[in-house]
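Mind looking over this structure? Questions follow.
Here we show just some of the chains, and they stay where they sit in the whole.
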Amino acid sequence: MNEFYQKDIISIKDFDKENLEKIFAATDKIMNLAPSERREICKGKTLGYLFYEPSTRTRLSFDSAMASIGGNSLGISDVSSSSTQKGESLADTIRIMSIYSDALVLRHTLDGSSRFASEVSEKPVINAGSGTEEHPTQAIQDLFTIKKEKKKIDGLKIGIVGDLKYGRTVYSLLYGLGNYDVDVRLISPESLKIRSDSVYEIKKRLDYTESTNLEEHIDELDVLYVTRIQKERFPDEEEYLKLKGSYVVGLDLLKQMKSDSIILHPLPRIDEISPDVDKTQNAKYFEQAEYGKHVRAALLGLILNENGF
Amino acid sequence: MNEFYQKDIISIKDFDKENLEKIFAATDKIMNLAPSERREICKGKTLGYLFYEPSTRTRLSFDSAMASIGGNSLGISDVSSSSTQKGESLADTIRIMSIYSDALVLRHTLDGSSRFASEVSEKPVINAGSGTEEHPTQAIQDLFTIKKEKKKIDGLKIGIVGDLKYGRTVYSLLYGLGNYDVDVRLISPESLKIRSDSVYEIKKRLDYTESTNLEEHIDELDVLYVTRIQKERFPDEEEYLKLKGSYVVGLDLLKQMKSDSIILHPLPRIDEISPDVDKTQNAKYFEQAEYGKHVRAALLGLILNENGF
């Protein structure tokens, strides 16, 4: 029996290096299969999704992943505007969706929502983003991309730039990187530094240095992970406008970087990366999106098949 | 040829006991098939849905039912907010949807809408709720649940509690129960009793007693069917708040019931049934939801296969 069979994917903190490497191997296997072989993996299986916070991109990534392995998807892409919200509890909604599907994908604003869901659901639950810290499948996708493009994760110098306070992607990535021996540089404006209440948890797992200056160590980085400065997180638009241009990655900056460094971004981007970077060999964010589809397909294949695939 | 082939499912009044028992047998058969066998039943067939009144739950029940038997679904989950509403007639919308699919599921606010739809559609029409009285697949699901959990329907004492005035589920269930020899108790506040204009139709089919007191005959019931008091049906919020707590089913009440009695609910519930009832052996509302999926799969399988399955 494979260790992920019928398992929930709640937090990236639940994964050690060995777990991650197994998922990476399964992802590689998926990518090497012929489409017709892939479609046997979850043939006729159904993925149910419940998005309490809309995220078209993550939903489509799961949907296309499930389609690629022969399954189908159904669910509610915006629970708050759906008729489900007639005062029904999350527990009941989860229970019903778990009747309609073989595995459940949940996105929710609250920390702990997926953990709770996994307790009431008869079917495995996959956290597609919850609260302020957790987006485990995004973190696995990011780690897989680094591994795939740099051939290793250990020993790399990794810069993470942008809004480090509000983006849960960053926290999940940091917890995931904690399984590897990496040198992490966090670059952000003072007001968008890692939240102080998460520092302890992160420091338990890895060392990092902080800076407000993107150019400072740019020539040493193997990986530059760029994040969007999300307008909707700012109470004040003026503050947003002042900050959003601070860390734009363009060709000028790229010239200062190692020639084999890679640029990642969880997407969507606004203007943090200039479009003329897209065609360089360093730009790997679209590959990252594609790997995300295969990582999710691999996870679903492992969760839904007793003996793997 | 099976008698349901290419037939419309418009009203529960069109079904006699023999029809119902055939659907129950088909549902049992579906439940006993291996998933790969099930998926042959409607392989490659398409279900079209048109929801003029949103109902995520019913839509997902049909969608997952169709997926379980190998088919797929497409349609409009909220016609009122869709571009279809550029002044197009219901007849035209139905005709077009019947081109895109092998069978049509319709939910509509108006009585008679499904009957009308079946007249203009080239494909069989399934009523997924119309007007004030009809929700035939819910009624079949409810009857199947009773049969499955109590091994019979004839001879049972069945209490139906809550908002009996506005919930079409109750009317469909009563018409369906009219095929059996049952003893029905209707329990509701005075202001939420069965509508007087439906009394004649119901009395033609079965006898019932009415009461405002849930505890009165609680110890005699084999089945307690609980319904939600729907806030959106009340012109006055104060009136709603006064009534909604009147018929809460909790462990205290359950203790007064027969040990092998069952509690049903069409879901979603708000607080009519206390969550601590969920884990008792009497709670069968989640089973009821699951049976609903299989009942719908059975109906679709019968409607779309000349020789049944």
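Going by the order they are written in, the chains are A and B; count residues from 1 in each one.
Everything below uses one rule, namely that contacts are C-beta pairs under 8 Å (C-beta built on N, C-alpha and C of every residue); 3 or more make two chains touch, one makes a residue touch a chain.
No experiment lies behind these values; they were computed from the predicted model shown.
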| item | value |
| --- | --- |
| Homomeric complex, total chain copies (2 given) | 3 |
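In this section, only the chains that are shown with their structure count from here on.
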| item | value |
| --- | --- |
| Chain centre separation (chain A, chain B; CA means) in Å | 40 |
| Chain A - residues contacting chain B, complex | 44, 46, 48, 72, 74-76, 82-84, 86-89, 91-93, 95-97, 99-101 |
| Footprint of chain A on chain B - complex, ascending | 35-36, 39, 54-57, 60-61, 63-64, 67-68, 70, 72-73, 228, 230-232, 267-270, 275, 286, 289-290, 293 |
